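Of the protein chains in this complex, all but one are displayed in their positions.
Let's look at subunit A:
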Amino acid sequence: MKMNEELWLVVAIAAVWAVLAAVYAFVPSLGMPGYVRVWGGGAVLFLVLAWVLAAVGRKAHRG
């Protein structure tokens, strides 16, 4: 598996977490603001990790 495929797996994780955070944020009847914080925080974290993977890939490619 090449870099891009690993990158997209991490992006897919971030996307699912972001969607769930949005569901909890925009469906008031669920009434779970903690889920928004945790799933939203997780989505941001995995986006950061995806960026790290991309940056490392670029650096290795240049090297």
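Miscellaneous remarks
Assume a contact is a pair of C-beta atoms (placed from the backbone, for glycine too) under 8 Å apart; a residue touches a chain by one contact, two chains touch by 3 or more; residues count from 1.
In this text, contacts and distances are computed from a predicted model.
Comparing "ABC transporter permease", "Cytochrome c oxidase subunit 1", "ATP synthase gamma chain" or "NADH-quinone oxidoreductase" against the UniProt entry of the hidden chain yields the protein name "Cytochrome c oxidase subunit 1".
Taking the whole complex into account, subunit A touches the unshown chain at residues 1-3, 5-6, 9-10, 12-13, 16-17, 20-21, 29-30, 32, 34-35, 37-39, 41-42, 45-46, 49, 52, 56-57, 59-60, 63.
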